[in-house]
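The structure appears below as C-alpha cells.
Left out: one protein chain. Kept in place: all the others.
Our next item is chain A:
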Amino acid sequence: MPQYTLNIAHLYGDLMNTYGDYGNIIALRYYAEQIDVTVKTTVISLDNTFKSADFDFVLFGGGQDYEQTIVAKDLKSKAAELQHYIENDGTLLAICGGFQLLGSHMIMADGQRVDGIGALDLYTINMHDSQVKVAKDARLTGNIVIKNNQTGEVYHGFENHQGRTFIGDQELALGTVISGNGNNGMDNHEGIIHRNVFGSYFHGPILTRNGNLAKRILATSLSQKYPDINWEDNLKQLPTESF
C-alpha cells in the first residue's frame, strides 16, 4: 500500500509540451511506483496560481516560439514563488524553452527579446547573433552525448534548438559535451545544475533514456519531503533504463 506521494507540477503542461517532454513524468512515475510512491501530476498553466508548498517536483518543458512568448508574459506572475521554490532547494527539471525562461532573458529567432525570471545565471541569444561562431543561422539539431562531471555518468539525448545559451561562471553545467552541440555549440557546456534545478536542452526525453538521472532527481525530490528514508538506496535496487 503506497503511503508516500510525489506531487508534480507540470508548468504550462498544455503549452510547453512540444517535444515529448511529458515522458519525463512517465519515467519518474515508472521508478516511483516500484518503490511504492504514488505520483500525482497537476498542470499549472496560464492564470493558475503556483504554490511552491504544494509540490515536490516541477517539470517545465519546451514549447513553440509563439506559445513560449505567451508563457513568458504569464510567468511574471509566478516568478517570485518559483524563485522561492528554487532557493528552498525544490527539485525542478527545465527543458529547452523552460530552461531558457529560468534565465535572465532570451532573444527569439525573430529578434524579439523575452524576459525570463532570472532565477539562474544564464541568458540566451539567437542563432543569428554575431557571437555565434558555430552553425550560425542554423538550428542545433541531432543526437547528443554528454558526461556529468560530478558522477561520471554519460547521458544520451536529442537536441533541437535555435537559441544559444550561456551559463555564468559560477554555475555548473549538467555535463560536458562528448558529441553534439550543447548549450551553444562553443563552450562544451550542456545544461545547468543549480541547487536542485536541472536545466537541459535534452529531449529523448532525458529521464526516459537516462535512468541514473531519473533516479537522482526522484531521490532528491523525495528526500526533501521524507528526509528519514534513504531513497537513494531504495532506488539503487531497481534496474536502470539507459540507452
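Methods note: contacts are C-beta pairs under 8 Å (C-beta built on N, C-alpha and C of every residue); 3 or more make two chains touch, one makes a residue touch a chain; residues count from 1.
By our rule, contacts and distances are computed from a predicted model.
A single chain of the complex does not appear, and UniProt lists its protein name as "Lipid II isoglutaminyl synthase (glutamine-hydrolyzing) subunit MurT", one of "Cytochrome oxidase subunit III", "Lipid II isoglutaminyl synthase (glutamine-hydrolyzing) subunit MurT", "Sulfur carrier protein" or "ATP-binding protein". Between the chain not shown and the residues A:5, A:38, A:141 or A:188, the one that touches is A:141.
Interface note for the absent chain: among A:7, A:38 or A:64, the touching residue is A:64.
Mapped onto chain A, contacts with the missing chain fall at residues 10, 13-15, 17-23, 26-27, 29-30, 43, 45-46, 64-67, 70, 141-143, 158, 160, 203-205, 208-209, 241, 243.
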